[in-house]
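With one protein chain held back, the other chains of the complex are shown just where they sit.
Lettered A and B in written order, each chain numbered from 1.
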Amino acid sequence: MTDRILTVRMEAHPQDSHTLATYEATGGYRALRTALSSMTPDDVKAQVKASNIRGRGGAGFPTGVKWGFLPEDLRPRYLVVNGDESEPGTFKDRILLERDPHQLVEGIIISSYGLDVHHAFVYIRGEYPKPARRVQQAIDEAYAAGYLGSDILGSGFSLDITVHLGGGAYICGEETALLNSLEGRRGEPRIKPPFPAVAGLYAKPTIVNNVETISNVPWIVANGGAAYAAIGPERSAGTRMFSLSGHVNRPGDYEIVMGMTWRELIYGIGGGIPGDRALKTWIPGGASAPWFVPDEHLDTPVTIDDVGANGSMLGSGAVIVMDETTDVVAAAHRIVKFFAHESCGQCTPCREGTTWLERILWRILNGAGRPSDLDLLLDVCDNISPGLRWPPAMTTICPLGPSAVSPITSIMRHFRDEVEAKIRTSEGASVG
Amino acid sequence: MADASDKVTITLDGRQVEATAGELLIAAAEKAGTYIPHFCWHPRMKPVGMCRMCLVEVETPRGKMLTTSCTMPVADGMVVDTASAVVEKAHEGILEFLLINHPLDCPVCDKGGECPLQDQTLGYGPGESRFVEEKRHHEKPISISDLVYLDRERCILCARCTRFSEEISGDPLIEFVERGNHVEVNTFPDEPFVSYFSGNTVQICPVGALTAKPYRFRARPWDLEAVESVSLVDSVHSKVSVESSQNEIVRISGVDNDPTNQGWLSDKDRFIYEHIHSPRRLTVPLIREGDTFREASWGEAVGLVAERLGAVPGTAVAGIGGARATNEDAYAFSKFMRSIVVTPHLDAQLDDGLDPEFAAAVHPRARIDDLERAATILLWGPDLKEEFPVLYLRVRRAAAHLGARLVVVHPRVTGLDLVATHTVRYRPGEGPATLKKLAAGDGDLAAVRAALNEGPVVALVGRPGLAEDPRLAEAVAAFARDLPEATIMPLVRRGNVFGALDMGLAPTLLPGRVSVTDTAARTALEDEWGALPEGVGGGATEILTGLVSGDREVLVLFGADPMRDHPDPTLVRSALEAAGFVAAFDLFLTDSSRLADVVLPVAAFGEVAGTVTNLEGRVQKVNQIVPPPGQARAAWSILDDIATAMGGSLGATGAERLNKEIARVAPAYRGVTWDMLDWGDGREGIVVPLRGADQPLRHIPVDTGVPTVTERPAVHSARVLYDDGAMLRNCPGLAGLAPRAAIHMHPRDASILAVRDGDRVLVSAGASVELPVVIDAGLAEGAVYVPFNLVETAALGAPRSIRIDVVREDAS
Partner (left out) sequence: MSWFADMLGPWRGFAVTFRQMFRPKVTTQYPEEKRVKPQRFHGRHVLNRYPDGMEKCIGCELCAGICPARCIYVRGADNPPDAPVSPGERFGFVYEINMLRCIFCGMCVEACPTEAITMTHLFEMSVTDRDDAIYTKDELLVEPDGTPRHPQPAGPLIDLEELKLGNGWLRATASSGRAAFEGLVAWTPSATFGAEPPERGQTDADVDDGNEGA
């Protein structure tokens, strides 16, 4: 059974996997030819739907279902590929963009054919100049080879792809903020509904998919949706890119089939903790996900639904491992500070709340914590994400605000004694 | 639109409430009597859901969800909870968030006492703050325009101001900068918030972040008294609230209504009040003594005027003005001149408007609110942004947000061109040819003609420039009235000019939209007034030439400044100098009243009550809030004294008494009394004539065959919003805003003359003035544009032809 889809080529051809020559030599653009010559757009959509692939950007929404939301009668439609990979700990799209851009380009062309899109956009985060260069290079090569432009491969289907480099804002990874940014506005999330599938880029129906999701499309079309669905557990079909970082011996990007346990992922693939120190906690799906602890979660399976059932999310596949030497309050502070810095400032609870949380944590860390701060922290969190439940309720427009809540609820739930200890040691210095 | 009127039922806090489908939940709840707190939502702007204050719980298949009621349209069967424990907690939370960085300097904040943030904190906020850290700091108020201060510490970032400037006024010069906790509203570097509408942002700011410079620290809300009134800056008559403290008007705010201004005002409407308390206001009657004036008693001044008016035959007396007065004052003037002096020579316009019959009684006449439903709007008249700023907002809204097609025909680029579907430029004087071409859909105007085929059409017609023939507007109207479902709105700018025309201050009109040639109406009026002059009188220009030639001897200026407002100031000067006697009713010593023999100080806006009539024929009430300064008096009472001294009587014992007389005597105004306008629906004004009442004159525009004039260079002379008029000159906040005068030239014309931007030229007509050149690609080729009535161009007036001599620096 296939256990690798996206990273085969880049491993086999480490020097030139990004070139058209290598791509074509290793079977590239064959799926496109198949799709254009022998499949209808509906066939493409049917295969993607049959593959059961779920969005790799974080929310894990089934891609085939999302594609089905496009209103039938409205044109033009747009496809936007979200390459604004900014979640701390996530670096999977980077290698896909940098090392196998043609795979993405082919995925875009096939998807656009299926969706009747004639202009697609690739939005890449501003801090990724090299990946953006590689993608642009691949697009140029594809134009030259007749895979892009008008009347692709004589099929009558035309497509243009525009690469856009972001200005360096995490929030532009949120799909509607990304669309605003792409339109030249401030990167601020829009109120939903309407969802992008109905009114997205330039108020036209728009599909926004992650780089990894679209990169899977050539394989799905080449091998059939059913073959993809057969990989891994039923509701977490296909392979999945994981970015393993933190206190592990072998950090890096891994493409794995979902379904293994966290123990296998951290100790097997990740090679365990340096110095054989004890595992303290880990973040299963990017900085905005609630944390897991060994006692409760080490032997639970790594699937979208299992992680969800345990009160967190697989998100963008960023696994950050922290060992026993970690100061969890400092770690939480650092994450909250990130979100406070990246808040777009549009809605009140996120703009004011995340900054306030950061400052309270800073106080606790620096010996000025007060006993009342424990309740205050949780209550401010509650005002951003009422009920502190998972998936989060929000008083905000987008989930960035509640993301800043996750690390705090995590440390308050699993490591409350450590927080209290910091406050106790600082009590002598506290005022009021 | 049909389904929008569908009624749905929602459950609001356990009550069954009816709402309109598609309406926003927050608006539906407010209509049903449930107030949902909010900051960023404004009923006249698109919702953004940013402040999160209006969170409510809505039942969904996945359970109750917190959602912003300002972004949620109502749907049938919706179950909403606006006061659950979760909602109350959310309200407290949001307010605490808003307040943690708010400076709480309420005691020195102009908004303190009428501040939505204060009110809602009291109503929905937490008892005290748990925030112990340092607040965010910014430099205290920074000046973002000539009229507005911005205090970024107080700002709660609701985006009302930025949305207003982008969505409503169309000059998006303020925007959010930075992100997260560092977001602030600011202008673009080196680009001040230059907008004719900046004051609206002050009014809609839910905190004291934006404050108006003229109002800064002038009063606190609790020592303000307020009356509703209407702005008399232009003939749109925006509804305003006039607020005073210690007998001084300190603020004017817009009042939301559908018929006129929808709550918005131009900065001129909003800040013009400063002239009322100018130290240069006239407070005692003045009588000429050689080259100067001496102060006189009312008895002496009135006696002198009565004596001089009675000393010549009635027809040797003429009256100009009345367009800034109330209907009551205008009526008193009309009655005084026609029945006491007995002269037909009366004109409220200064040859700068339209044919009086057309302006007063055009049929079918459009209402401002028709713009909301118009499919097509034809604008062939003045640049609305400069002359009718609030009407500009209404037309802009129709074109930018309501999907109306807008065709703008003007010699120069106008404020509405950005949202227009089609713009047509033509050389002034060549309007008739352009109209012919447009009507036929010839050549490049075929698409424009086609665009006019979908009704309802609203045609806004006026004089694009003062150098143009006023009959062009009537020709345009004659063309427009044949368009599908067309209605016509005549555009004449000055204050209450339509009221004055309706009161008979025109050579061809009697009070109540009656033609002077209507025998039946004449007889009826003569019975009331006792006397009526024969025949049709002369208009302003004819009156002035009559004074020069000696046909007329005495002139009464009734609040008019022809030296500044008549297109030919040279003629005006010689007329005023030739006149045997000139009496002027005025607020200030203007260029015109300075040449008078007696100057009578009159009461200004806010100092008298009365009715006024706007360009759609809507009668509204202006109210008094402060007393006139010194011995200044209401004009009607002065006229009554003069009439008595002349042995007659106006029977005017009060403005309301005059109003009752108008309601009896003037056919189109029959039955319209102050009582109706003070209470209930009448507060929004009444469009006359009332249903069932008659309006003897229904003017059907006809193409009078205006000749095309091809003069090179063709002169386009038009007003700008901030000109050098007497009120603006005496208004400290606005006086400095007048643009620098220049002569605008098309680049090709400039290259023919070999002048560059900034070069100086001598412009000569009746007078010569030296002006810098501005190269203006937005101007029709072969035309020059000279702004009317700026300090530098006042002597020039609006000549139909000029000579341009280039001033060469090196020649000297």
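Here is the rule we use: contacts are C-beta pairs under 8 Å (C-beta built on N, C-alpha and C of every residue); 3 or more make two chains touch, one makes a residue touch a chain.
Because the structure is predicted, anything quoted here is derived from the model rather than measured.
Though it is not drawn, the left-out chain touches B in the full complex. The residue from B:105, B:133, B:225 or B:757 that touches the chain not shown here is B:105.
Considering B:220, B:288, B:363 or B:760, the position touching the chain not shown turns out to be B:220 (whole complex). When the missing chain is restored to the complex, the residue among B:44, B:140 or B:182 that touches it is B:140. Residues of chain B in touch with the missing chain: 105, 107-108, 112-113, 140-141, 216-220, 222-223, 246.
The definition used in the following text is that only the chains that are shown with their structure count from here on.
Interface of chain B with chain A (complex): residues 47-53, 55, 65-66, 68, 71, 86, 89-90, 92-94, 96-98, 100-101, 130-133, 156-157, 176, 178-183. Against chain B, the residues of chain A that register as touching in their complex are 169, 171, 186, 191, 340-349, 351-356, 359, 363, 372, 376, 380, 382-384, 386-387, 393-397, 432.
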